[in-house]
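What follows is one structure encoded as structure tokens, with my remarks underneath.
One protein chain omitted, others in place.
The first chain written gets the first letter, and so on, giving A, B, C and D; residue counts start at 1 in each chain.
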Amino acid sequence: MTRFVSLVLLPLGLAAIGVVLIWTFYLAATGEAGARLADLALARVPETGVSNPVTSVLLNYRAYDTLLELAVLLAALLGIWSLGPAAPGFQRGGEILQGMVDWFVPLLILAAGYMLWVGAYAPGGAFQAGALLGSAGVMLALAGYPSAGLPSERLLRLLSILGILAFCLVGLVLMVLGLGFLTYPPELAKWLILLIETGATLAIGVTLAAAYLGGRPDHTSEVDAP
Amino acid sequence: MTTTLLAAFDILLSLTLLALAAAALTSAEPRRAVILFIAFGLVLALVWARLRAPDLALAEAAIGAGLSGALLLAATRRAKAHTKEGASGSPEGQP
Amino acid sequence: MSPDTLLPPAIVLSSLLPGLLIFFLKEKSHRLRTALNLGGAVVKLTLVVWMIKGVYDGHEFEYRWALAPGLELVLSADALSVLFVALSSVLWLVTTVYAIGYLEDSPNRSRFFGFFSICVSATVGIALSGNLLTFVLFYEILTLATYPLVAHRGTPDAAQGAKVYLAYTMSGGAVLLIGAIGLQSLVGPVEFTQGGILGDSAEALRPALIILFFVLLAGLGVKAALVPLHGWLPQAMVAPAPVSALLHAVAVVKAGAFGLIRVVYDVYGVDFAHANGLLFALGILASITIVYGSVKALTQDSLKKRLAYSTVSQVSYIALGASIFGPIATIGGVVHLVHQGVMKITLFFCAGNYAETLGIHKVSEMDGVGRRMPLTSLAFTVGALGMIGVPPVAGFVSKWYLGLGAADSGANWVLIVLVASSLLNAAYFLPILFRAWFRAEPGAWPKEHARRGRLETAGALLWPPVITAVLALTAGLFAAAPFSPLEWAALIAEREYGR
Amino acid sequence: MISTQLFYGGGGILLLLLGLWSFLVHAPLLRKLIALNVMGAGVFHILVATAYRGLDTPPDPVPHALVLTGIVVAVSATALALAFGQRLDRDDDR
């Protein structure tokens, strides 16, 4: 009976929904929306301080979305920490993996730096860079480093909020200066974005690596005992 | 000519994508499902590169396929360890 | 805002604020609590006296507060509301004194007196309601505030009684709410107006209006304990005696009866109600209740239960008065609002005294109690004779006007009801009096408490029934004096009939 | 260009439905998470298709930015859900 539902009835229902969705998507795509926001967004890219349009949107037009997104990452990390300590570390990887890691991790970190810088005018940016940093952490964890190369808890906490902190401080300072929250002056935009992106990259990197460990770093007790 | 070629490419890519998705979703063996999911993510990155979204292709490859995949893989490993040890799991479960 | 505007809310607040403060008092703060209780009661009484004089002189007391667009809280005073306010304020003062004595050294008094004060505030609010919304609002608050009093003792009996009470009154409240909103959705905000509010719209909406009348009747009938909605009242007698006094005389059943009077006279208008047979239906219902309550009272051995069924019966005199077309019967009904209250509270105080002093709960245990507790028994006798309708106690006056009004409007069947009911009253009260005065004292009382002082029981328990008994006598003897309940009821009837 | 949009948009919808089916049918947490991720990928795919404006015109950067945000949210949620699962497993072990 359940098999019948899951293999016949449900797919039939979903297929019906699919037909409606495809039809409406067809209507939507062929309707009169035209260029949508594309032309406007592209036209003003030169004013944003970066030349990669996606970065313009992420860090300038819709920077506020990105701020909240960093908050989502932080929430996930804090949630993971609240659920308990990390699982016991993996067994130390073999010699070959060790050797690879010694090569690979510095390379990933370098690549992350490059990705961060290049994001201003070419594909890349804080998220991709942060992801590379996070991958470096995953590598280290796989190779058997129990803390995935992450620093002490105090520093880890600092790094994980760096993106939000940079965003909020820049936003508030600009607001107090009378420009409005997250309204960059064009001549400074490039550097402010880079500043925020640097913070965000570090935050994303450590967050993803810490999330991979799946729990509070196990040196909690020694660092943060009351 | 190029349009036809492109169309063929589009169809091939999409079919691969859907096939990988379907395979990942129907695979009952966790590890296999996750590996198929990673492959799916990588092909998706390729499709997005084709759709002129290189930023997204990079992000999907690194985050969607890479890190999510790594997270899920780690979970399968833990789950395996858990089912091995968990056979004798005590019911009270309180420290 | 002039004093005239603020007087009605001030009367409500005079008991509400002390009540709220009392909740926060520690159990031991006996004096402060007593001071708040009595202070509130005295302030309230003073304000009420001021209001009586004002209404008599034709002042308009009206306070309006917008709750939401189209929904107004209106507190105002007309002759009818002043009558009810005066009744509840006087009896509240007496009951507070009684309750202080009754609950001496028992637990959770802060909780008790807090809700007790809210109860009276709600009753006064009902009395002063200037529109149906306000009436419903205070009516529901009254239900809510009496629940903790009924449940106060925490025994399984009390829990059960409270549950039944709640089930009845909340359902009644819901029905009343529907009726009130239904009426408002038809004719707009329902402001109580002498002669009714329907005016020209009445004919077009007649069927809906008639249905709504019965909906309102069902809602109000629960508190007024009309048969078959009376079931909660005998069950609720498990409450402490001062609460019974409150339920039966001061607040709850009175709120229902008062609501019926309001709906008949100031919402529908007596002419419309008469023309469409609504009065007749109400009269039938009231008559059935009167007879049924009395018959049930006959067989109760529990003293409080017998008194409870007596209430079922007696409160319906008020409804009966409202249901007879003509000012004389109206006088009888309205004045019974006061008379029944004064007499019934006396009876419950006395029942409480018997229970507290000698442990007597049953009629069959009352042999010779008159000699042991003469003052209490004297008060009880006055109340009982009044209920039967023996002159010169107040009850006689009510019945006299009811009968006269019925004869005057040609409703002779009502006379039969009155006579039958009086005979039944006599049948269940006279044996009690006989036992109390003419039977010999038993060897030992069921559970006699140590005597305190020279009096037959504690002073705070003894004087309230004596005072209310004297009031019941006075109201009968000096019925024709100015500002007597009867005169006031006549004023109300005159204004309602506009003649 | 419209046809490409429609083609890939349709693909996105199919992914979404496949994922939804799997989410509803399969109980294990891991499979539910893969299903949610495939569903998310479907929605992102639709946005990427919407952004596409042909080989010669630069695409709309706004949906791209939205998708980037979405990807990060998705990985955060996956990580958190896995931590929940891990916690439950650990409780079983004890």
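Please note the rule applied: a contact is a pair of C-beta atoms (placed from the backbone, for glycine too) under 8 Å apart; a residue touches a chain by one contact, two chains touch by 3 or more.
The working rule: contacts and distances are computed from a predicted model.
One subunit of the complex is not drawn; among "Oxidoreductase", "Glutathione transport system permease protein GsiD", "Malonate decarboxylase acyl carrier protein" or "ATP-binding cassette domain-containing protein", its UniProt record names it "Oxidoreductase". The residue from A:81, A:145 or A:212 that touches the chain not shown here is A:81.
Taking the whole complex into account, chain A touches the unshown chain at residues 20-21, 23-25, 27-29, 31, 33-37, 40-41, 44, 60-65, 67-69, 71-72, 74-76, 78-79, 81-83, 157-158, 160-161, 164-165, 168, 171-172, 175-176, 178-184, 224, 226. Listed for chain D, the residues touching the missing chain in the whole complex are 9, 16, 23, 29, 32, 36, 39-40, 43, 46-47, 50, 62-63, 66, 69-70, 73, 76-77, 80-81, 84-85, 87-88, 91.
Summarising the interface, chain C meets the missing chain with residues 23-27, 65-71, 73, 107-108, 110-111, 133, 136-138, 140-141, 143-144, 147-148, 151-155, 158-159, 162-163, 166, 170-171, 173-174, 177-178, 181-182, 184-185.
Here, only the chains that are shown with their structure count from here on.
Measuring from the averaged C-alpha position of chain C to that of chain D gives a distance of 69 Å. Chain B and chain D have centres, each the mean of its CA atoms, that are 11 Å apart.
Chain centres here are Cα means. That of chain A falls 19 Å from that of chain B. Annotation for chain A: residues 54, 87, 127, 208, 211-212, 214 touch two or more other chains. Residue ranges of chain D in contact with chain B, taken from their complex: 4, 7-8, 11, 14-15, 18-19, 21-22, 26, 28, 30-31, 33-35, 37-38, 41, 44-45, 48-49, 51-52, 55, 58-59, 64, 67-68, 71-72, 74-75, 78-79, 82, 85-86, 89, 91-94. Residue ranges on chain B touching chain A, taken from their complex, read 54-59, 62-63, 66-67, 70-71, 74, 78. Contact residues of chain D toward chain A in the complex are 2, 5-6, 9-10, 13-14, 16-17, 20-21, 24-25, 46, 50-51, 53, 58-62, 64-66, 68-69, 71-73, 75-77, 79-80, 82-84, 86-87, 90.
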